[in-house]
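Before I ask anything, here is the structure I am working with.
A single protein chain has been omitted from the complex, and every remaining protein chain is retained in its original position.
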Amino acid sequence: MFSNFPATPPQASSFSREHDLIFYALLALTIIFTVMVGIGVIYFVIKYKRGSDADRSRPIYEDARLETAWSVIPLILALIMFYFGTKLFITMRVPPADAQEIFVIGKQWMWHVQHSNGVRENNTLHVPAGKPFKLTMISQDVIHAFYIPAFRAQMHVVPGRYTTMWFTPTQPGKYHLFCSMYCGTQHSEMGGTVVVMEPREWANWIENGGQSQATLTLEQSGERLYKQLACNNCHGAEDNMRAPSLYGIWGKKRTLTGGRSVIADQSYLRESILRPHNKITNGYSNTMPVYDGQINEEDVLKLMAYIKVIGSSVGGPSSSGTDTAAAVLNGTKGTMSPFAANAIQYQNSSMRRVDSTPTTRSGELAVNAIAAQQEAKGN
Amino acid sequence: MAAIASDHGHGHGHDEALHHQFEDMEQQNDSYIVGMWTFLVTEVMFFGALFLIYTLYRSMYQMDFFLAHEALNVQMGMINTFVLLFSSFTVAMSVRYAQLQKKWGVLSMLAITQVCAGAFMVVKYFEYQEKFGHHLYPGPGFGSHPEYLHGATPNFAQLYFGLYFGMTGLHGLHVLIGMIVIGYLMAKWWRNSPMVTKDYIPTELVGLYWHFVDLVWIFLFPLMYLMPKP
Partner (left out) sequence: MSAIPADPNVTAVSATPRTETNYLNADWSIKSWLLTGDHKRIGILYLVTVSFFFFLGSIAAGLIRYELTAPAGFILESETYNKVFSAHGIIMVFLFLIVAIPAILGNFLLPLMIGARDMAFPRLNLLSWYLFMIGGACIMGGMINGGVDSGWTFYVPYSSMYANSNVTMVLTGIFIAGFSSITTGINFIVTTHKMRAPGMTWFRLPLMVWALYATGVVIILGTPVVAVTLLCIIFERVFHLPIFSAELGGDPVLFQHLFWFYSHPAVYIMILPAFGVQSELIANFARKRVFGYHLIAFSSLAIAGLGFLVWGHHMFISSESMYQGVVFSLISFLVAIPSAIKVFNWTATLYKGNIRLQTPMIYALGFIGLFTIGGLTGLFLGCLGTDVHLTNTYFIVAHFHYVMVGGAVTAFLGGLHYWWPKMTGRLYPESIAKWNAVLVFIGFNLTFFPQFIVGFMGMPRRYHYYYFAPEFQPYHIMSTLGSTVLALSFIIPGLYLTRSLTKGAKASANPWGAHGLEWETSSPPPTSNFLQIPVVLDEVYDFDPVTEHEQDKAAQALEVPSYLSNEAKSIESEKEKR
């Protein structure tokens, strides 16, 4: 149909084509019979209008053959449509054995979706094209219904028992998700989006805990920002003419011009980033640009986190959380605290297998941050 | 359509009890009987839905319903059953006396029926009182004395008692309505109203209703009180 004026829903699942075939067949039957009856009525009304000179002799009041015909033929057509509809319905009701399970909880007035590896989402459903999925659903309060028009799939979500539906998405894209059983005031707002992704994209997404890319730790974000802002153009591994090295600066004593010395703590680092002219290291001049007003406090924190660990790993700074923690380990701090060791181990194991007990993004961050903190305290 | 006007309807000895829309007493009596039976069909559908719900839940929770039902007093239920059965007998007798136009026969039989109905309601009152006392009425306080649950799961026992009070309550309401209608009928007989003295059908109609009320109890009693262990 016209792209700006759609009249049909998109076809995005393995059911859609078959459903639409049946739908259009029924539509054709409807049109044919309506037109037949309509033409019959109009023709008779015109031909046999009162006063018209049509032949009215031998009118018929009963005709067994005619009445049988128009009882039996519609019956046969009806049974044919019943057959195809039932066939599709049975397909829709019997999920394939390899369908992956997704859990859905409906409540007034939102949907909680839980993937089997623990990734959770609200009011959205991310699925890959080409794989069958089975939804196991229950309601926390009243009866709802999970409806994806593009998939031609719909099922009530009932309190007290699980209901299931399944589908195989076929077409990547974003589609409507509606609650279609009236459930109270915000029934019409209890909707969302079903996102069908390419399989690889979805695998990425699910592995990253429901994000399009891996979540960065504070240190990793800081490193990215450090490179983005071109800090490394001047601050290298060694002190050079332009700028002092920042490797291992954290907590060290720093001598400023004018003889004053400070400990490189958090406020010093912050001040040095935002208003470097206030505290210039001895032997250097005021050449660092001012970053006050160019980066926000969150960025400052990220840079600070990175600077705390910069240069402390064997192979230089890296972008993996594990290695960052290893960087912590292998830095100038002494033996690893048991907590940090545990944390590293835990992280190692869960980062590699996506179907293990769920950990979410916040867990990873906590692990890394805690590890880093522990090491800092142990200093 | 071809029709000729007939002179039907004039010239009979008009029964005082014949209503204007009917041509003769036979049509009137037939109509009332058919009407009453039709009404009783609606009552069957009415109680039938509740029996359906009860059947469904009992088959789902057989053990819990059995355990919960032990809180019921079978002796009181038996008394009520016999009382109602006997009252059906007396109301049938009253119809017979109405056909014979024996006023005092009718009144005495109806009086006994009323006494039976009253006895039923009194027994019911005591039964309910006991249940309330044992905290067996569904709601926030249900099951606060678990010994009265006889080991049934409290949730399913609530379903059982919900149905118990709902169904016996509705039945009791029908008994009460029956008592009022019988009382009205008795008043008519007492005053020698031609509506009842000249025509036994009103008495028969009340009798039919009363038989139905009894019949519902005949189903209710074994289903709720006389459960075998599953």
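Things worth noting here:
Residue numbering begins at 1 within each chain, and the chains themselves are lettered A and B in the order written.
The rule is simple: contacts are C-beta pairs under 8 Å (C-beta built on N, C-alpha and C of every residue); 3 or more make two chains touch, one makes a residue touch a chain.
What you are looking at is a predicted structure, and each value in this text was computed from that prediction instead of being measured.
When the full complex is taken into account, the listed residue touching the unshown chain is A:T8, out of A:T8, A:Q211 or A:N240. Only one of A:M92, A:V113, A:M197 or A:L216 touches the absent chain when the whole complex is considered: A:M92.
On the side of chain A, touch with the chain left out of the figure occurs at residues 5-9, 18-19, 22-23, 26, 29-30, 33-34, 37-38, 40-41, 44-45, 48-51, 54-62, 66-67, 70-71, 74-75, 78-79, 81-82, 84-90, 92-94, 108, 141-143, 145, 147, 149-150, 152-156, 158-161, 163, 176, 178-189, 191-192.
By the touch criterion stated above, the residues of chain B touching the omitted chain are 1-9, 19-23, 27, 30-31, 34-35, 38-39, 41-43, 45-50, 52-53, 56-57, 60-61, 137-140, 153, 155-156, 158-159, 162-163, 165-166.
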